[in-house]
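Note that this complex is displayed minus one protein chain, with the remaining chains in position.
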Amino acid sequence: MTDTKVFIHPLALCESDNIGPGTRIWAFAHVMKGARVGSDCNIGDHSFVESDAVIGNRVTVKNGVSIWNGITIEDDVFIGPGAVFINDRYPRSPRMAAATVTYRYSDESRWLAGTRIERGASIGAAAVLGPGLRIGTFAVVGAGAVVTKSVPAHRLVLGVPAREAGWVCTCGRPLATLPANSQHCPHGLSGDE
Amino acid sequence: MTDTKVFIHPLALCESDNIGPGTRIWAFAHVMKGARVGSDCNIGDHSFVESDAVIGNRVTVKNGVSIWNGITIEDDVFIGPGAVFINDRYPRSPRMAAATVTYRYSDESRWLAGTRIERGASIGAAAVLGPGLRIGTFAVVGAGAVVTKSVPAHRLVLGVPAREAGWVCTCGRPLATLPANSQHCPHGLSGDE
Partner (left out) sequence: MTDTKVFIHPLALCESDNIGPGTRIWAFAHVMKGARVGSDCNIGDHSFVESDAVIGNRVTVKNGVSIWNGITIEDDVFIGPGAVFINDRYPRSPRMAAATVTYRYSDESRWLAGTRIERGASIGAAAVLGPGLRIGTFAVVGAGAVVTKSVPAHRLVLGVPAREAGWVCTCGRPLATLPANSQHCPHGLSGDE
């Protein structure tokens, strides 16, 4: 399915040279200079990728998602529409100042807490991902969940704050237990017709 | 109040020919080819309407809302800012593949679960609407609610997951019980001054 060309919509703003073949960047999306986006990705309308963000291959980013510095998205991940990432534990306006006192480090390395979405995971629509987390392979974060702790592989989490609510198959459907083999899908979704 | 012209902001992208008279499409909004939008609608900044979506007459879509394929919005509906629709029960990146196994149907008819917002309903700001639902006439989904079940007519639902929390009038104000006649508003909102 790989296409060797990159498609950048005429109304997108792509300032990065690091976009893999077959990737499509849609209208009103903004990919900053330096951002790394793999091959065969889909970057939806009104999305944003900051200059130090890293996105793997075959990743789907739906509309209106901002991928900040410190966020790493591995291969095959789905990011639902309106999902929100956070890379700062104690957000204050960087320019806030009282007298001679400054309340936030200007050096990004002093405050940035990255989050990693591991291979094949799905982040539900409008989910909120806290700073400094790891979402395991093929895990699913339910729509609207607010995630404050890391999520193990193949786990489903739901709610505010998000709590573990079951296991999920590689294909995204429910499972009774952690699958022994991520490649195997008992739901028979083994073809595309 | 009908205006026979369609207003498309110079910075909007409207690729559809099916826009009713009096409808206004604002900056950085994107309406795809084939999308049907009725008359006297207001489609806010940074919104998106996919090619098979259907929107009725006198509908207000506030900023940053994506209306996907499978979503039907009837007449007189209000969609608050940042509300999020979902049309897929088991989201995985469509291009994800492991060896020769594919985990998601490429044929949209195999996975799409539509949601319908019935006449006069209001969807609160940042509410999340699951797939395969029906939101009844004049129902109100509270701001930030995550809706996982269909909502009867004139019902108010709140919370995560959303639960029934009262009845609402045609004008949007609380009522003690389901009104016998949707046209009648006991709050006296029968004119515009």
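Letters A and B mark the chains as written, and numbering starts fresh at 1 in each.
Methods note: contacts are C-beta pairs under 8 Å (C-beta built on N, C-alpha and C of every residue); 3 or more make two chains touch, one makes a residue touch a chain.
Source: prediction; values computed, not measured.
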* Which one touches the absent chain: A:113, A:160 or A:175? -> A:160
* **Positions on chain B where the hidden chain makes contact** => 1, 11, 27-28, 40-42, 45-46, 58-60, 62-64, 76-78, 80-82, 120, 122, 124-126, 143-144, 159-160, 170-173, 182-183, 185, 189-193
* Residue ranges of chain A at the interface with the undisplayed chain -> 13, 28, 30, 46, 48, 64, 66, 68, 82, 84-86, 90-99, 101-107, 126, 128, 130, 144, 146, 160-161
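Keep this in mind: only the chains that are shown with their structure count from here on.
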* To do: Please compute the C-alpha centroid of chain A, do the same for chain B, then give the distance between them in whole Å.
  => 25
